[in-house]
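Of the protein chains in this complex, all but one are displayed in their positions.
By written order: A and B. Residues from 1 in each chain.
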Amino acid sequence: MKKLLEGSQAVAEAVSLCRPQVVAAYPITPQTHIIERLAQQVANGELEAEFINAESEFGAASIVLGAVAAGARAFTATASQGLLLMTEVLYNIAGLRLPVVMVCANRAVGAPINIFSDHQDSMALRDSGWIQLYVESNQEAADSMIQAYRIAEACELPVMVCMDGFFLTHTFEPVDLPIQAAVDDFLPPFHFARALDPSRPMTLGGASEADNYQEYRSAQQAAMEDAQPVIEAFDAEFDDQFGRAHGGLLQAYRLDEAQTVLLGMGSLMGAVRDVVDKLRDQGQAVGALRLRCFRPFPAQALAQYLSGAQRIIVLEKAISIGAGGIVAAELRAALHQAGIMTPVESVIGGLGGRDLTPEVIEAVFQETTQDEAGATFRFAPDHVTPDEPVREDCS
Amino acid sequence: MDKKGKSNMPIFKEIRFHGRGGQGTVSAAALMALAAFEDGFESQAFPKFGSERRGAPVEAYVRISSTIIRAHNQVYTPDAVVIQDVGLLRSEPLLRGLKRGGLIVLNSEQNPGGEDDNFRWICLPASQIGEHHLGRPLPNTVLLGALAANTEWVSLSALEQAVTNHLASKGETLVKANIDALREGYGFITQAEEVMA
Partner (left out) sequence: MDKRDTFRHNVLTSGHRACSGCGEAMAARMVTDLIGPDAIYINATGCLQVFTTHNQQSAWQAPWIHSVFANAAAVASGVEAALRAKGKDTPVVVQAGDGGTFDIGLQCLSGMIERGHDVLFVCYDNEAYMNTGVQRSSSTPHAVRTTTSPPGRLSQGKHHLKKDVISIIAAHHMPYAATATIAYFPDLKAKVEKAMRIQGPRFLQILSPCPLGWAHDSALSVTVSRLAVETGLFPLVELEHGELIGVMRLAEQKPVEEYLRPQGRFKHLFGTKTGAVELRHLQALADARIRRYGLLDADTQWDTARAMQSARHGRGGYASSMPASEEVKNDA
């Protein structure tokens, strides 16, 4: 049944439907409502799980690491500074091939300290070995939690569901939450073959040297590549069962004969779709492509979707300082390898919570002047608030 | 979902709520969105993004639409502004972006309301009414009643349902008091002002 839910609550309810056995929590805005809701569910007896209040995000990540290594389904969530504090452990979780699922409520990274949304935090973890799904709506956030456990446990890879802080976490919107029995059908109980167990003693996390370390990394890379069809298949299966799909790796919108494609990740793509509709109404051949799965990077699928485009604009909410747009750079490499020489315009915006409104997105589209020679990206223009009306007293 | 006869009219409305931390500003926005949802519309509610401090100025927003809402941007050009604390008028540009002909619902004991070239004003002593019903000068449900009565964007019954659902965990007494406050807000304005479509 559809309910109007805050994004954090929708995610918490969806996580709860996945029957996690251990939840590790450490508060950080804008993630905190998720773990607060889970804490309440445990307190009410609605969720049967060990709820562990960690002493830091570093501890929270370590707790879910231990829990999954011992064969339990686990959950944690964080953002920004918390994600960076977890970094060492997140690499370790991926290296141990533990199917941990977490939410990153995307938030800017200090300094200066800023609690608002951009993608700088999770993009910093892009090389860590985690699958990263960037969601557009609260519905997709909830559904992606259920898919994430299935993907993680099938691939023995950790999954980070990235949802924009505030834009999604703090927004009430209609969400259709599946019933428990349906989720149980989709997501079988967790059985971890390498779980720590005295009846089958195993050593996890031993030392390795030059003669085999690289093989661990190539195995992770292969697992990531193998995860691409799995992510697509589970999204399709989810669609069959629940009547909703979220694009698997990529979600195309009005790409038919599109000359210009606007590409991006996360909640900003809702406004992009509105802009595409408006421009289409004006006779412009514009479409949108949402990169849902940033890791593994769907290079081939992107090349397929973009082979006919004459203009490609990547809008992204993070910057590799000293280089520029991260998604744009990876897309350029992917297209180049596929023999597609269409230039990719890289537009960075929305940093620290700056709003990428339909007006801004349309302005980005209308900017036709050539980028400065040698420039690899440009910043998006600011949203201009309409003039303030005359203020009058109510008398 | 039982659609109560309005969802066949295509609408898209944006509302901005102004208040101070502790006045239930974010709850008012959530209740409005819940009511619209009850009425069969798509809706969204969200606070001005930031941390909350009791007493500090707070903003919250609502979108109501007959079609799916995809954008997750802040509200810049509202159709209505609800002002829970008249004192904020002195310090904040509360009417910024308000559309011409837009509605202002103001918690005020002194002003009668009215219309000018730009906007329509609805004024009512919502804190007083709130205090009468709730024992605390909480204006939010009273103002929601006034907003509903003067816009017809949501039905009173949907608002009552939203209050009932949203406050269920806080007990029946509080639900009833809020519904009484809501109804008085709704009734107050329909008596004092001619409803504009």
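Observations on the structure shown:
By definition in this document, a contact is a pair of C-beta atoms (placed from the backbone, for glycine too) under 8 Å apart; a residue touches a chain by one contact, two chains touch by 3 or more.
Nothing here was measured: the structure is a model prediction, and the numbers come from that model.
The chain we do not see here touches A in the full complex. Touching the chain that is not shown, out of A:L196, A:A233 or A:A338: A:L196 (per the contact rule at the top). In the complete complex, the residue from A:A14, A:L38 or A:A74 that touches the missing chain is A:A74. For the options A:L17, A:I35 or A:A49, the residue in contact with the chain missing from this view is A:A49. Listed for chain A, the residues touching the missing chain in the whole complex are 21-22, 24, 48-50, 52-56, 58-72, 74, 88-89, 92, 96, 196-209, 211-212.
In this section, only the chains that are shown with their structure count from here on.
With centres taken as mean Cα positions, chain B sits 33 Å from chain A.
Residue ranges of chain A in contact with chain B, taken from their complex: 2, 4, 6, 29-30, 115-117, 136-137, 164-168, 170-174, 267-268, 270-271, 273-274, 353, 355-358, 383, 385-386, 388-395.
Against chain A, the residues of chain B that register as touching in their complex are 1, 30, 33-34, 37, 42-47, 49-51, 69-74, 76-77, 89, 93-98, 100, 104, 106, 108, 111, 113-114, 116, 118-119, 121, 123.
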